[in-house]
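What you see is the complex with one protein chain gone and the rest in place.
Our next item is subunit A:
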Amino acid sequence: MENAKDITEYKFSDIIASPSIKERFEKVRKYFFLRESTYDMSNRCNLRCEGCYYYAGETEKQFAEENLNPADWQQLMEAEKERGITFVVLAGAEPSYVPELCKTCYDTIPLGCIASNGLMPLAKEIDYRIHISVWGNDKTSLEIRKAKNMLVRQMENYQGDSRAIWVYTFTPVNIDQAREVTETLAANNHQITFNMFSAPTDYNGHLRHTPQTLAHTRAVMSELLAEFPETVVFSPYNIVAHTHEQGLHSLFSCSYPRMNPSTAIGLGRSFRQYRTDLQWDRAAACCVPDTDCDDCRHYAAGSAVVTARMYRHATTPQHFSAWLDYVDTYLAVWVKGYDKGENLCKEMIEPPEQS
């Protein structure tokens, strides 16, 4: 006979009996209502970055025609709201080319985020979180993104703007430049979070991580989190989840439609990735389409994939604390006005085994 103590060391009620855990759980569960979908806003971009997801793959999203009619976008957003979507992610190729469409989305669904390269500022009336991409220092940005003085121009555009957070994508060639970028952002009172380069399908270039670069990244992330706690929005468990030799799907079972056939509940039911022609395809629907799923360590994917595994982490106070840190980080990165708390789990612990 299987004994309850064999199943788990702790009851859930034991775990949340800790006041700090209980308080954090109550804080984050207020946001369990968030239901996400993503939207390509424009098929244009003022950069051509190596390894770009938007222009990768054969799913032809980059060839979809732009629908620039605000009335069509409003109709889409109203339909999305009707089916329960409460959070929108406006992305590819560069949403700041179509600010009027971003405003239309904001007016209908006021919680969301825009992924931008930050070179064309978005009007403050579009009050979404804005994720500004950084791929290294300005020398590396020039090489990979073909743009000069990116960080200076991004900071000028978003100085004093509480919508903005910089997303530093670690590639094998920019790991040590993260310190320079973090120091610059800290000196200018900006915030930064971390992303990992995840290879697009069929990509075999020099930006694909190796076990050595993953370990190196882990060490640098850890140093920066410790040294810049007011600037770096991350947690030890985020570091583990995104620099592990196993990718997110292997560790946590990806819940996005490409890897999750269920349409009954959760992301498999609600998530859609719309292209610029306002069409979507379940077979391609993923937070970052055309990513090699086995190599996926993307911060946006993790925000949903790790978060969805609450049950699996509710086995010890330490694991549940680590999970709460991850969710607290995710909300601070994605939801404007959400303040991140102090991390509850200071150690870098291994993710729990799959059930």
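Details
Here, a contact is a pair of C-beta atoms (placed from the backbone, for glycine too) under 8 Å apart; a residue touches a chain by one contact, two chains touch by 3 or more; residues count from 1.
Everything that follows uses one rule, which is that contacts and distances are computed from a predicted model.
Comparing "Glutamine amidotransferase type-2 domain-containing protein", "Sulfate transport system permease protein CysT", "Acyl carrier protein" or "Ferredoxin" against the UniProt entry of the hidden chain yields the protein name "Acyl carrier protein". Residue A:R312 is the one among A:K81, A:R153, A:R312 or A:K346 that touches the chain missing from this view. Taking the whole complex into account, subunit A touches the unshown chain at residues 1-2, 4, 7-8, 11-13, 29, 32, 35, 84, 253, 255, 262, 264-267, 269-270, 307-312, 314, 355.
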